[in-house]
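As structure tokens, the structure follows; a few thoughts come after it.
The complex appears here minus one protein chain, its other protein chains still in place.
Labels run A, B, C and D following the written order; every chain starts at residue 1.
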Amino acid sequence: MLEVKNLKAHIDTPDGVVKAVDGVSFIIKPGETVGIVGESGSGKSVLAHSIMQLNPKPPTFYPQGEILFEGRNLLQLQEKELRKIRGNDIAMIFQDPMSSLNPVFKVGEQLMEAILTHHHMPKSKAKQRAIELLKDVGIPDPEKRMNAYPHQFSGGMRQRVLIAIALACNPKILIADEPTTALDVTIQAQILELMKNIQEKYGMAIIIISHDLGVIAQIAEKVLVMYSGRIVEKGNVEDIFFHTSMPYTWSLLRSLPRIDSESRERLLNIEGQPPNLIHPPSGCNFHPRCPFATEQCKLIDPELTKRSSNHFVACLLSEVEFKEAKRLMENVEQEGDLKHV
Amino acid sequence: SNGSSSEETGEGNSAAEEKQTGGTLDVAYTSEPDTLDIMSNASSPTRDIAWHIFETLVALDKDFAVKPMIAEDYSASDDQKVYTITIRDDVNFHNGTTVGAEDVVASIERWRLVSSVGKVASEYIEDVKAIDELTVEITLNEVYNGLLDDMAAPKTGLAIIPKEIAEEAGEKPLVPEQLIGTGPYQFEKWERGNEIVLTRFDDYSQREEADWGGLTGKKEAILDQINFLIVKDPQVKLNGLKTNLYDYAQNIPTDLYEVIETTPNINPVTYINGYSMITPDKSEPPFDDLKVRQALHYALDKEAIAQSTYGNEEFYEMDGALFDPTQTELYTAEGTDTYLEYDPEKAKELLNESDYNGEPITIMYSNNNEAYKRISQVAEQQLEEVGFTVELEPYEWATYLEKWQEPHNWDIVVIGYSTRFSPNELGFLVQDTGSSGWYNSERWSELMTQWGLAASSEERQKILKEMNQTVYDELPFLKVANETTLDIMSDEIQEYDAWIGPRFWNTYKNE
Amino acid sequence: MSEPLLEIRDLKMHFPIKQGVFQRTTNYVKAVNGVNFTLNKGETLGIVGESGCGKSTLARTIVGLLKPTSGDILFEGESILQYNSKELHQLRRDVQMVYQDPYTSLNPRMRAGDIIAAPLKAYNQSNNLRKRVLELMELVGLKADDYKKLPHQFSGGQRQRIGIARALALNPKLIILDEPVSALDVSVQAQVINLLEDLQEELGLTYLFIAHDLSVIRHISDRVGVMYLGKMMEMSDSESLYKNARHPYTNALLSAIPLPYPMKEKKRERIVLKGELPSPSNPPSGCVFHTRCPFATEFCKGNVPTLDEGNDAGHFVSCFYPIENKQEEFARQ
Amino acid sequence: MQEFYNFLDNKKGDVFMLRRKRNLIPFVFLILLFLATMTATWWLPVSPSFMDSSLRLMAPSAEYWFGTDHFGRDIFGQTIIAARVSLLVGFTVAALSTIMGTITGLIAGYYKKLDSIIMRIIDGMLAFPSLLLALALVAALGGSVTNIIIALTFSFWPVMTRVVRSSVLQVKNIQYVEAAKTSGIKDPVILSRYILPNVMSPIIVQGTFIFARSILAEAALSFLGVGVEPSIPTWGNMLQEAQIYITTAPWFSIFPGIFIVVTVLALNILGDGLRDAFDPYAKGKKKVKKQMFKQRKQYAS
């Protein structure tokens, strides 16, 4: 249904060109849920915006690649055709709930606009639908809250409004850029449930970007891991969570605070600075921070290679090498810990 | 040329055409009068509009000679102290009543109160009384030959109004409802800031003398209505005439003459309009010193000033006399020989001899008039060339008037005076006032007294020559040039005669 | 026990709802509706709760951005509501806030470095300014060449870090963090949490930490408060709360945590809260949770529970029928 | 750590607005105009105030580039000299009213309590026709450029205040202002570094408007006798004097007119540059265009 082929999205700045998305490819099928995780600043939002063709041009430009939606390249579509797709076929939940709502319009109006843009119906009906949507996303007292302005909403409430806007037209693809960051877990669960229901009902595909690996685990079937504008690992959830064979993903998972862990235990994190996207490191982008990096990693830029049927990894280490390295590392750490104790 | 007092414009063949009665004339008039009370207000806008409404006992004809108007006849006693005036018996007021001696007496009484000319005359008047229905007798306390001139003055002359109104108004200016005269047009309405409307007075009692002209003789109201529209901008007037929005526009900058000449359906109208002058303040240094005034005189190249100011030679005349050449009774060129002497070297010498030490002198002028502004600017340059230090101080008219009253506010003013009809009216020579720059001259005062007593034309000519001479000897002011006013009118207007200002009787539109 | 740094006494913050041409007040949103707690020096109090229950409002009231409808806020024993502007200025050096919203809380026309430097300049700590800023930036994981970038050139998480660096700049006594890590990837999140903990140890900082991520809360907090509809439902030290949640709402909350184990996650049972979501402008009578509480009775509708200490010392709960001994159940999960 | 500092030091010195060609040209123009007018008396072949009534209203020629006026003065010289007072009036009035308007507007918009007082005074000030004010000033202090500047400043300043205030009302509600407040940043800094840059664009638009209008208004006041001496030319009073010659001697009005327009344009471009310096979104447009062009080519091939 959606195929992204070797997409590059670069941003021009006075200091140079930021290679925010630098050669990303993936495919989404109807009814599928793809999670995107990755370091903050790795280009997830830019990628999402590229699919929607919403990056401001300038400064953003697309030096290469294709985004094929139902066979049409979104990069080359006329604004008019894009418009028909946006909101209706592909909808997006924006990352920032605070500034993504227009401060001078009532929440209800903004929601109704989403409905009325693609469907001709009387205003009263649209209003009805809007109220329903608000209710679905868990806004209390939706009739009254329709008349509130965004600044009168809490962060989570605004986020839910954005979700409602995205869901308004039952899109074929939903791009959710950190849709639940501002939500408490109960509402988060409710929202994820809602998304799943719609997915089941209409065969909607979902691209969900999140830092909350729990959320990814809960909803996604496939996962893409991004690092400095590239996909460094992709595969089924299980592959990613249990058969990680990419040092970055592995480090990421290790940084998680666990609900069952002792409090105050020091969290692990990835050492070093995130890469400079204007002048990315040579070879493998992750090498300066990779605990297993070799001299080779500095020179050779690894391609995404197949590990198992659905599992692709961009790393020079083979699965076996990686496992070995991992084991060694964990041993060292434990020894270190013992010394401390 | 502007040498003749009245200028007939309009094409030759038009006279042959049938007069068209009726119609409305739209006149673009530059400034709105403060009042239409012609007796109390000496401004040109008041005069130009009000003389359609009001008439005087005696009036000036086209050659500026006094002729009867409402009066049938007049005579003076042998001792020249008693004037007997008879009134025409059929003169109607706009309110339907007829002019009687009582009305005239009341009007004279009011005139003595409110008119600046009337106030001068009033000092000589002992008594005014009605002898019968149509006869009035004025008794003077001493011989005063200016009386008839004063009564006939186009500005603040003796307009005849109904007795009740004269008494009711007293010193106050006439309000619109009181604008009842005997003229060929009557007052209709006044929308402040917009227009003044006059309509034909159907019961107007005409005089028969077609050749008198001026403000008397045969006046025929042919048009139904005259609208005086207040239009300030010259370009608007011109464009309005081009597009038939107006039929007549008063006071166009002479610089636009070329345009007018080349526009087919617009004809120029010109008439004399007094002269511009440079008046030094004679009460204070440096100009209390005659030498410095002489330096001023020699420093000014009046022809250059006039050319820069008026542009087209048609519109100014280099003549140094106190009156206009068309005023045959008053004009004499004698005594004005030094008028155009321009000698900067001599001016420098005179300045060196004097006490003047380069302290700045102030030229004050009112910038409501483009001409004064230009004269000042050119004069500034010429004066600086001979060693004066000059500062220009333009003011708007009201401020100017107030500043004018105080000698320390200025050293020189640039101003103009409209045509005057007797030495009595020469405001710029009235002794010891701001307007004359505090001119104090026994010689001049003596001449004025003689003027009041002079009866014959020869006597007067002699005095006038002496007056010119005095002005050039004592230099109370420096005349720049005679001005000619330019009006424009549509070629539909026929048999139009401007005299000294726009007058719309005896004229008509051919559409 | 160390001494209290911040005391909140029966704090209420009601926003007027305005309607009509003349914007007359027709009702109030009772965003914070009677909250009490004490925060001790060097402690971290985590606040969790339903979205829209008044957490941010509480935070904004504490830093003096909103004038509370009633109640009192004591900082080091003094009521800050009576402070004049000079005292307030001094207070602000000690109390800093990290905003929930990383986008609008940064001046779009200031460079990242200047944003972080601003509080330092405000308190005349300008010597070695640049060095200090770069240190702070490094602490929160920003690069040196980010110094002169403008906010819109950063990603969401990067902006959040600027906000954190700004709050840390002055070494305040109390930092109020309104969802500081929700936009961060786990690695940076770990880095920031580690940093916060280190700083607390080193400088004895006190945190009021608002978050939705219960794992993070658990990790960082000494005590946790659970809010619902403008009120505190439960408050205890975090061990006790996570192991032995007594309020039905807390319980539901804990059961809804998504876990990063795909297999488990897909099988897991959750307690789903039913019922209409109540509106803060028209809160339910009695216990505000009764409309959605699985254990509610008629009694709950008519009576307002208070935040009481039960058998466990230091474990306060505002419920007539608190759940006892949930430990085993929790362990099973 | 050390390398961080080195890195920064290399990049020191912000992209000053004049680095852009678009800003450089108007800047150079204004500087040249300023120098030209200040030194005009030395290099102009004919004294601009030299009158010769025989040379009235001559069309532009090799000798008189811009023709002559009704006194036969050289319009080119007049136009150059006129820049003195016009620029002085324009700049001073624009600068003064912008500065005062910005200050009062910031304060009124930011402090609720002062708002009602300041704005009522501003309302009152707005009501005074500048002409009346100028007349009174001339009466009190005598006629001069200073009085024109004062009178015009008084009439333009309140408008600026209102414009600034309205934007401040809007901006001050955005969270970064709150955030700054809670960081302990003092009000003057909040006003100057947080609010002002975000209300810059209406200020610049209004400021250049004031510049243009005050040059013209100066003429209107001069005409009423409260202006500078007529022998000192200004663009405004040149235009005023040229008014009746608009059809017969169009060059008389066209040249000062062009100078006004070009100066305002130059100033405006500079103002825009200034705003762009504050505008985070307005950077690097040009380069991108080139790249987009390239990209399109690629697609085409």
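Please note the rule applied: a contact is a pair of C-beta atoms (placed from the backbone, for glycine too) under 8 Å apart; a residue touches a chain by one contact, two chains touch by 3 or more.
Note that in this section contacts and distances are computed from a predicted model.
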Report the protein name recorded by UniProt for the chain absent from the figure; options are "Peptide ABC transporter", "phosphoenolpyruvate--glycerone phosphotransferase", "Heme exporter protein C" or "NADH-quinone oxidoreductase subunit N".
"Peptide ABC transporter"
Counting the whole assembly, list the visible chains that the omitted chain makes contact with.
A, B, C, D
Contact with the hidden chain (one of D:126, D:189 or D:274)
D:126
Touching the hidden chain, out of A:74, A:92, A:139 or A:206, is A:92
Can you tell me which of B:239, B:352, B:389 or B:449 touches the chain that was removed from the display?
B:239
Which of these touches the unseen chain: D:46, D:95, D:169 or D:232?
D:169
Tell me which stretches of chain A touch the chain missing from the display.
49, 52, 54, 56, 58, 79, 83-88, 91-92, 94, 96, 99-105, 110, 113-114, 117-118, 149, 151, 162, 165-166, 168
So that we can see where the missing chain sits, which residues of chain B does it touch?
32, 34-35, 41-43, 116, 119, 171-173, 175, 191-194, 229-233, 235-236, 239-240, 242-243, 245, 368, 396-399, 401-403, 405, 415, 417, 427-428, 430, 433, 435
Hidden partner interface residues of chain C, rising order
18, 22-24, 103, 152
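As a working rule, only the chains that are shown with their structure count from here on.
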When B-D and C-D are ranked by contacting C-beta pairs, first comes C-D
Just to be sure I understand: the centre of a chain is the mean of its C-alpha atoms, right? Then which chain's centre is nearest the mean of all of them?
D
Chain A to chain D, mean C-alpha position gap in Å, rounds to 49
Distance-wise, how many Å sit between the C-alpha centres of chain B and chain C, to the nearest whole number?
91
Expected list for chain A, residues touching two or more other chains, is 13, 15, 98
Chain B residues counted as touching two or more neighbouring chains
none
Per the touch rule, the chain D residues reaching chain C in their complex are 1, 3-5, 7-8, 11, 14, 174-176, 178-186, 189, 193-194, 197-198, 278-281
Tell me, which parts of chain D touch chain B in their complex?
49, 51, 53-54, 56, 70-72, 135, 138-139, 143, 223-227, 229-231, 243-248
Contacts from chain A onto chain C in the complex sit at residues 13, 15, 18, 37-42, 44-45, 95-99, 138-141, 144-145, 152-157, 159-160, 178, 181-190, 192, 211-218, 237-238, 241-242, 251-253, 255-259, 261, 263-270, 273-274, 276
